[in-house]
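The excerpt is restricted to a subset of chains, each kept in its original location.
Letters A and B name the chains as they come in the text, with residue numbers starting at 1 for each one.
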Amino acid sequence: MVIVMKPHAPQEMIDKISQKMTSLGCDVRLTQGENYCILGLVGDTSKINPSQIEANEHVEKLLRVQHPFKLASRLFHPEDTVIQVNGCKIGGGNVTIMAGPCSVESEEQLMTIAHAVKKEGAHILRGGAYKPRTSPYSFQGMGEEGLKLLQKAKEATGMPIVTEVMDQENFDVVEQYADILQIGARNMQNFSLLKRAGKSNKPILLKRGLSATIEELLMSAEYIMSKGNQNVILCERGIRTFETYTRNTLDLSAITVIKELSHLPIIIDPSHATGKWSMVEPLSKGAIAVGADGLIIEVHHQPELALSDGAQSLKPEKFARLMRAVEKIAAIE
Amino acid sequence: MVIVMKPHAPQEMIDKISQKMTSLGCDVRLTQGENYCILGLVGDTSKINPSQIEANEHVEKLLRVQHPFKLASRLFHPEDTVIQVNGCKIGGGNVTIMAGPCSVESEEQLMTIAHAVKKEGAHILRGGAYKPRTSPYSFQGMGEEGLKLLQKAKEATGMPIVTEVMDQENFDVVEQYADILQIGARNMQNFSLLKRAGKSNKPILLKRGLSATIEELLMSAEYIMSKGNQNVILCERGIRTFETYTRNTLDLSAITVIKELSHLPIIIDPSHATGKWSMVEPLSKGAIAVGADGLIIEVHHQPELALSDGAQSLKPEKFARLMRAVEKIAAIE
């Protein structure tokens, strides 16, 4: 950490801050420039509260040298994390495809889609039973009934299940049925939920918030990991920008950034990012070419009847085409 | 709602969609332009699922005529909502000042600050007992202990209490102590929490999410109201933009937009928006001049020792200056 003092900061204030930092266990290296005096802090800075320092009116700003996450950092864990779910490997060079409907709507709907995606090579079945909807008047999901249908589909196809958990109240029941628990973009900084997820023995699929920086995403992973659960799968699903033609802007450079900063697997959700089925295949290909560890794709056999997100759902035959295209790219080299 | 068909959409598809819309209870008015055929829907569109329509590959896009919120809309509730809390009126032309520390840290700290802000004319005492922190390693709040101190401060000063509730688990206990329950920016679309808030008999202070549109903020208010609680106070606290000199960008135009669209009170939080104490006073003056119904301000007698957000906390003497400046602006006309 580097503290930049304001020009003309009184010497006694510089001394006072230096002493305080020393008392908190850091070495302080003072450098006096032409206009600015800067204090480099060496050692364990974990007890330092940056906001307290910035509260000082003679402090210009604080420059951070190190990222604030540790367990999620590749610096302290150089090799890729590989998460195993019922024989599927996620991370470490594997390409894992999760697919299925946005919402579980009925046994027939789920079974039809589950068999279709299984046939085309999907590894994990997705499907929402508890649905976060922008409007209180929209379909809110089938709840536990939906979870039971997911279990049936798992038994029928052998595919493990990923499904969303929206709150602590329903955590236990979702945990009982799901193989991977998804925390949605709007809950990425629901810290109470993250803490609960940290005590789960199931892997967590953590989606990046609509306006979360990559560092914030990794800090939310850190929340989960700091409570004991090291199995976190990150998911980029589009960020909010000024562009309105797509629902969100898919940030594929996040793959390379996360690969540099962290050892955790990172998958891509092109369905939510774009909101348009016609863009799902090209962006899936792009994601795998950049180096993503997998995809999560919405598939529906009757999108025009889907209770949620029909506009971005692929029909099974289009999903088949996507799978063939993605396999070719994944096979390169 | 207006459906725009793709150029060259087959007539039978236009007929099929028209029939479906009619079967859902809408009148359909078809207009054939040079390149585009558009379908205007009249009547109750509440049963229509836009995403199902957009899933049709012959549909270019959907244009919405009406906002999706009803209870929060000024269209159906023209007069301002005025919320009464222990004699304080919020909304309807009143200027309400909420002030206090970011976090409750100790009895001495809270009492000192509570008396100071009361003396300068603050109406409501703020203070966090449960703290949403980006890092799992930061101070997470005193919990119920903090709530008890807030109650003491209320008894000592007569000021009602506003404090944050982070999850359903602690909702009951926070509800018991607080006069107004705050839902933070990161929880604005924690729909489970919103539903619980809708069943509370206490007013809810709902903060705008970092990247939430004003419409989404009003939809989150609609969630609360649709469950029965009509007492929602909105709060603009800065949105996330590309500008990094301030922590967030305070969107004061949101005041005028919300006044047009909704009857709910809207207050401003300049402390979190800017992250810098030196900007709190000028932006507070700006907020009142634009027409905000109040402010929520962080005050600390020793910001350089604050356990959270010291950098944006005003010392009591600076808060006093702010109060005098704001009073002058509020008195105009």
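A few remarks follow.
Here, contacts are C-beta pairs under 8 Å (C-beta built on N, C-alpha and C of every residue); 3 or more make two chains touch, one makes a residue touch a chain.
Since the model is a prediction, treat every value here as computed from it, not as a measurement.
The total count of identical chains across the complete complex in this file is 4, with 2 shown in place.
Rule of thumb we're sticking to: only the chains that are shown with their structure count from here on.
Averaging C-alpha coordinates per chain places the centre of chain A 25 Å away from that of chain B.
Only residues 46, 49-57, 68, 132-138, 166-169, 186-187, 189-193, 195, 210-211, 216, 219, 222-223, 226-227, 240, 277-278, 303-313 of chain B touch chain A when the two sit together in their complex.
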